[in-house]
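For this depiction, one protein chain was excluded, whereas all remaining protein chains were kept in their positions.
Moving on, here comes subunit A:
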Amino acid sequence: MEQLTFETMFAVFEEIFGRGLFWAMVVAAVVVTLAYLYVLIRDRELSMRKFLWAQLSMPFGAVLAVVFVQAMTHSGLRDIGGPVDVIVLLGIAAMGAVGSAILVYTAQSLVRKAPEQ
């Protein structure tokens, strides 16, 4: 890469997903994150009960993320060829896990009532 700037990165991501989908995903990620912060501030505590469910969803999110990427790219676990591939795989799994945890926690908080004072 000769000129790896943010503009190039955004241009590349826009081309991968299409401009609409890419920015929709950015907006979705921002909205979920903001909603997560909102429920944290509203409840002024991390509900361990909700957090437990969120944690339980993490392995599923991790596996789903990996399966999604592999299905999209005609590849499988047998194609892991070196350390960097393991890092990429774990990175994808970690993103899926954290994403699903935040999503599940936020969804529970928004759907259920705020805890009684």
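To be clear about the criterion, a contact is a pair of C-beta atoms (placed from the backbone, for glycine too) under 8 Å apart; a residue touches a chain by one contact, two chains touch by 3 or more; residues count from 1.
Note that contacts and distances are computed from a predicted model.
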{"item": "Name per UniProt, for the chain absent here [options: \"Inositol transport system ATP-binding protein\", \"Hydantoinase/oxoprolinase family protein\", \"4-oxalocrotonate decarboxylase\" or \"Sulfide:quinone oxidoreductase\"]", "value": "\"Sulfide:quinone oxidoreductase\""}
{"item": "Residue in contact with the excluded chain [from A:V12, A:V67 or A:L90]", "value": "A:V12"}
{"item": "Among A:A24, A:V67 or A:I80, the residue in touch with the chain that has been omitted", "value": "A:I80"}
{"item": "Absent-chain interface as seen on subunit A, which is shown", "value": "1-3, 5, 7-8, 11-16, 69, 72-76, 78-82, 84-85, 88-89"}
